[in-house]
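Okay, handing you the structure first.
Missing here is one protein chain; the remaining ones are kept as they sit in the complex.
Here is chain A:
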Amino acid sequence: MARPLPFKIAVVSSVLFIVCTNFVCCNNGRKVGDVMDTEFSGFSVPLEHSFEVDDVAKFRVRGALVLKAGREPSVSLTQSQLSEEDRTKLKDVAAVDGLYRVRVPRVFLQADRQTERQMEGYLTAFVRACAMVESHLSDVISLHTDVSGYLIGVSIVTLPGACRGTEVEDEVDLEVFNTTLSIMAPVNAPGPETALFLERMEMESEKKGKNPQEQKSFFAKYWYLILGGAIFLMVTNSAQPPAGGGREQS
């Protein structure tokens, strides 16, 4: 009895070992560190920005967007600080009322392979550079996808959005982006609500059914009207002969 147990343990452990080695093999098969690309952690695309005094777009990398596909796509952003040089440039652009532009490449979220995801062209959006400066780099970026998971648009707004001409004294305010990021799929538009309406109608008719007053018969409900009408008719009938006589007299 004692012998089979160690034997079993040996078998189980050997199986485990094989599985483990296989798993390790799997891991080794991947090109780690090349792209941040695994099944579960999503994939990354660059978020680029441009702000030039002469308003000719020169896009540089601002950060990396990590997109996660799936039923509910999500997105996160890693971005570096603005350099000293960029900060002064941004302020200069704001002074001439230039634009701060962002762009992301067109991607298809639901594709399995990296090559299928990337598509030709970019999606661009802009905000006034002064709004960017005055809001101390707090912006809201949202990415929009279509029904099938293609990225179709990007939008950027700052909070607050206005350009009031207030001077930003402190350089530190323009160092770190304070970005709120979201990805939005189209909302399913509602169809006509027939089921609820029918339910409501049913409930109403049930209520009517329960109410004893409503259940009375026609005569039970309006007996006084009918009686009154009948009396009225009788009175008018009996009153007619004298009326005729009256006419004769005149």
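Here, contacts are C-beta pairs under 8 Å (C-beta built on N, C-alpha and C of every residue); 3 or more make two chains touch, one makes a residue touch a chain; residues count from 1.
Here is the rule we go by: contacts and distances are computed from a predicted model.
Missing chain, UniProt protein name: "ER membrane protein complex subunit 1", from among "ER membrane protein complex subunit 1", "Proteasome assembly chaperone 1", "A-type voltage-gated potassium channel KCND1" or "Gap junction protein". Looking at A:84, A:97 or A:116, the residue that reaches the missing chain in the full complex is A:97.
Annotation for chain A: contacts to the undisplayed chain at residues 55, 97, 99, 101, 106, 108, 119, 121-128, 131, 140, 142, 144, 146-148, 150, 152-153, 155, 157-163, 184-194, 196-197, 200, 204, 207-208.
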